[in-house]
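With one protein chain withheld, the remaining protein chains of the complex are depicted in position.
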Amino acid sequence: MLRIDNLSASYGEAQVLREASLEVAPGEVVTLVGRNGAGKSTLLRCVMGLHPDQRGTVSLDGRDLTRLPAYRRARLGLGWVPDDRGAYATLTVTENLTLPPRVGPDPWSLERVYEAFPALYTRRDSPATKLSGGEQQMLALARVLRMGARMLLCDEPTEGLSPLLVQQVGDLLREAKRHGVTVLLVEQNLHFATGVADRHYLLAEGRVVEAMDNSEVRSRERELLAYLGI
Amino acid sequence: MTGFLQHTFDGLVNGAFYALLALGLAVIFGMLRVVNFAHGAFYMLGAMGAYVLLTEFGVPFWWALVIMPVLLGALGMALERAFVHRLAQLDPLYNFLLTFGLTLILQDLVKSRYGVQSIPYATPGELGGSVDLGLFDFPTYRVFVLVFAVAICVGVWWLLTHSRVGMVVRAATERPELTRAFGINVGRWVTPVFGFGIALAGLAGVLAAPMRAVNPLMGADLIIVVFAVVVIGGLGSIFGSVAAGFGIGLVQAWGVVYLADWPILSQTLVFIVMAAVLMWRPAGLFGREEAPA
Amino acid sequence: MSTAVDSEPGARQGPARSGLVAVARAPWWVRYALLAAGLVVALWLPNGLYPAVAVDILCWALFAVSVDLLLGFTGLMSFGHAAFWGTSAYVAGIVAIEAGLPFPLAVLTGALAAAVIAVPIGYLAVKRTGIYFAMVTLAFAQMIYYVANKWGTVTGGENGLQAVPRELGGMDLTDEYYFYYAALPITVLGLWAAWRIVNSPFGRVLVGIRDNPARARALGYPVHRYKLTAFVLSAFLAGLGGGLYVMGHQFVSLDALHWTTSGKAVVVVVLGGIGTLWGGVVGAGLLVRLEDWLSFSGFEQIGLVTGAIFVLAVVLFRKGIWGSAAAVAARWSAGRGK
Amino acid sequence: MAGRALLSARGLTRDFRGFRAVDQVDLDVAAESVHALVGPNGAGKTTLFNLLTGFLPPTAGTIELAGRDVTGLPPERVARLGVARSFQITSLFPQLSAREHVELALQSPSGLGWRFWRSAKLMGRYRERADELLDMVGLAELAEVPAEALAYGRKRALELAIALALDPKVLLLDEPTAGMGLEDVDRTVELITRVRRGRTVVMVEHNMSVVGRLADTVTVLQAGTVLVEGPYEQVRADERVITAYLGATDAAH
Partner (left out) sequence: GGPAGSGDSKLTDDRVVLGVLNDQSGVYADVSGKNSVKAVEMAIADFKAKYGDKAVTKNISVESADHQNKPDIANTKAAELYDRKGVDAILDVPTSSAALKVADVAKAKKKLYFNITGATTALTGASCNRYTFHYAYDSYMLAHGTGTQATQQGAKNWYIVYPDYAFGQDMEKKFSAAVEGAGGKIVGKDATPFPNDNFSTFLLKAPTLNPKPDTLGTMQAGGDLVNLVKQYNEFKLRDKGVGLAVGLMFLTDIHSLTPAALAGTTYTDAWYWNFDQQNRQWADRFLSETGTRPTFAHAANYSAAMQYLEAVQAAGTDDADTVVKGLEGKEINDVFLRNGKIRAEDHRVVHDAYLAQVKPQAEVKEDWDYVKILKTIPAAEAFAQPSGDCKM
């Protein structure tokens, strides 16, 4: 479904991605792991078309996205959960949720969102940046579900969430997957990653250096953790 | 008593201009985070435009009231595309400076063409007389201005709170990149809103033409008072800006009459009120509190 | 709604990208060469320009640098600095007329007066940041303008203060040419003070506050008081400029307090380069010279030209003259380094 | 360890436009202990931090630091009294280098910051100490890099370094390991273990293994009120905590 070929990107002089390539099949949940600063967030931004300085191709369902502006990409069914959570200070929680247009066949209703995240319901009329860190994270996830995106790009969605909520997010992603949603997940938490994902890519120094499946990740856990940590 | 009521009414009429201008400022600010220094200049263009339409094309007041806001709105949109837009990602101060520069240009352009003499613009015939308001009579035109301005303020407020427009533009202004990533074509929304705010200034200008001195500098000092008004009301708040606009109109009218013996006070009343508000509520009467900082 | 702008540190690129860096890191001989060149130009100026214009350049250089001290290094854009420039000018003029003080003392008195009124204004204004700060300072300056206008018995109202004497130990300073050289040391001292402030521990704290006030508070810095101090220091420097101005013209009018004067000061800073300090000096030289030339060439639309230059500077040339030069120099030296 | 409460709150309450984020919280942080605050998202942990550090004035209640009433003091005063904090959402000076951050923090208590007539070179006196601190958090090589160019995890480490630079009596850390890789988490835990000597640490943390390794006392907040308080093992096993916060299985770590 999503295909990235030889993607390179830089910030000014510093090259962050170096000809990274990967592929995500429809209905798959794939994680991207890598240590801090490896370029994971940058890769997601490239897919969304938000990084000005990039080379290589990104295609969705065989369609080349390279020249499409970000809003057109979103309309094709891409949903992005940014690493800073992307809450709007000037919009209430409800407005944050209703802002994006629907882009896919199965958008969540507002009721369903509030059912899944009662915390958001209680805070529905506050400016979104007034939410606690974790609440903002829920909001970011809820928002792309409400868009009905076919493909989610989630940047560390469990960061700062309580253990209970981390489980919930796992459930949500699994449920989304059951409904045929494709997910590219950036994650530090390997437990969580192996719990929801089918496959994993390891990103190092801007290159995709390895592709692994769940069992491989589990068996090499110690090694990987050590690697990711440094 | 009648005197008091008359002055009160008069204050409201003057407040109507503050309110309309503050409203336009607030719309633009609320949506684009741009404090439009050129707002006074657009107000002036509205009035000058009405004059030019009348003298050179024979277009009467009523048509000017429609045409000028549309023209100025279009001009505003062009300026947004050409300049404001480019600075959107930078500190809002840059747009403040940009519009300050535009003010100098617009004023001088009009000056070079029409001089600085005040130009007369007749009150439209239909509104020429005065109406009996029970205890006193008042020029019909001023009554019209008050009613019209209130209607506009209420209408705009309704539009912004009950429609999707307000929401989208606020989002697009705050985080354009993110908003684009949600499938919204930001440029399509922001530009018309800027134009709309400018159109409001132009509308105020046309309304002012029959009762104020029409000249290239008519907006210059007015805009500073309007800034004080929005600081008092809370710049982010549409309601606050409008309310403070009418309120300051009243305070000034009363001040001139009842503080006549202390001219320094009556002249600086707006600023004194502003200082008091800043001390007591730094975010303005209806502004939201700032986050912990 | 104010929150987004006021408390989102680093969310947007601020106006205060320091261009100083490139020069400060230039080799010592480059810095000294620049300094020497600056002094030579300053000494030569009234020979190449009409002396009255040269004096104006000195005053405006101080004024611009005072504005940049706030804008570039504290992140506060004062759009009401005319209040300090003008107050100092009036006070200096009045003490020169009434007490016959030698002009440097009169200027100093004026600058102190400016600093004094900056305390209450600053106290209220620093409660707000960003665009609000600009509007609040603008409004207070306008208030001072009205007060001066009303207080005609002291300020001369619309007539202004006329025939301000400039005394210095019995020297004859009627000729602008000589007055320029009498004013130059004060200007240099003022500019040096600004440079010292920026490059002091205090200056570092200001930059921190500019970039993230909440963080600075958590580090134990009383942000409001720092800002207020910076504001008062800046007002003092603006006052030095204003004091010299009244001495230069032997006259001051309400225009010195009008918002267009405040605006012009900011224009000068942007033209020279925000956060560069010396950019203000260059900008002042350029704008004062340009205006002089325009008005004498019989071209009426001075605002049109200044406005257009300004719009272009803001849209295309945000680093300003000094900032751009510094950037070029930095790139050049980086290129050589490789 | 243990002993008198160094930092304590009584009846601490904070409303946001009718919404009560912190509700009648009593809290006693024993001197030289590590006290963890945990709880579901939105429980009021960060708000409590903001109250304790003066960033928000409480709607009601009092705060005492070493027996002294500090309720309503502004943040800089609280910081001066020896309370340093890190922010949950990274809060740095984007254009300053890592070293400059630490120097600025080191300078803070000295009053040098007011010397506008002295040369900034004086700040060089903090350089050695600054580099030491940077080394401690693993940023030694990145000392010259402006904060905005640091990756997220590095920024978190820098947050910690500047909080430490204040040499505080009380260190409040809001999710110090969030967003860190495992190795960094370990390093941070080790670091906190090292710096806690002679200090009191209050931390908000979702990573229960971190809490387990560090905390002497754990307070669980829920909906603005204290749900449970006690030693880690006890809290962890508490039914109420499991339903409200941990969930049936500890999926976190």
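The first chain written gets the first letter, and so on, giving A, B, C and D; residue counts start at 1 in each chain.
We take it that a contact is a pair of C-beta atoms (placed from the backbone, for glycine too) under 8 Å apart; a residue touches a chain by one contact, two chains touch by 3 or more.
These figures come from a predicted structure and were not determined experimentally.
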{"item": "Chains shown that the absent chain touches, full complex", "value": "B, C"}
{"item": "Residue of B:V35, B:L87 or B:A253 touching the missing chain in the full complex", "value": "B:A253"}
{"item": "Hidden partner chain, touching residue among C:W60, C:Y226, C:F251 or C:W278", "value": "C:F251"}
{"item": "Positions on chain C where the hidden chain makes contact", "value": "50, 52-53, 56, 146, 149-150, 152, 156-160, 162-163, 174, 176, 249-253, 255-256, 292, 295-296, 298, 300-302"}
{"item": "Residues in chain B touching the chain absent from view", "value": "3, 6-7, 10, 13-14, 111-112, 115-120, 123, 130, 139, 141-142, 210-213, 215, 217-218, 221-222, 253, 256-257, 260, 263, 267"}
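FYI, only the chains that are shown with their structure count from here on.
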{"item": "Fewest touching-chain hops separating chain B from chain C", "value": "1"}
{"item": "Chain pair with the higher count of C-beta pairs in contact (C-D, A-B)", "value": "C-D"}
{"item": "Interchain centroid distance [CA atoms averaged], chain C/chain D, Å", "value": "41"}
{"item": "Junction residues of chain A - those touching two or more other chains", "value": "89-90, 129-130"}
{"item": "Residues within chain D bordering two or more other chains", "value": "55"}
{"item": "Of all residues in chain D, those that touch chain C in their complex", "value": "53, 55, 74-77, 79-80, 84-85, 87, 91-96, 100, 103-105, 107-109, 112-120, 122-123, 148, 162, 166"}
{"item": "Chain B - residues contacting chain C, complex", "value": "30, 33, 35, 83, 86-87, 89-94, 96-98, 100-105, 107-109, 111-112, 174, 221, 224-225, 227-228, 230-231, 234-237, 263-264, 267-268, 270-272, 274-275, 278-279, 282-283, 287-288, 290-293"}
{"item": "Chain D to chain A touching residues, read off their complex", "value": "16-17, 19, 38-47, 88-89, 149-154, 175, 178-187, 206, 208, 244-253"}
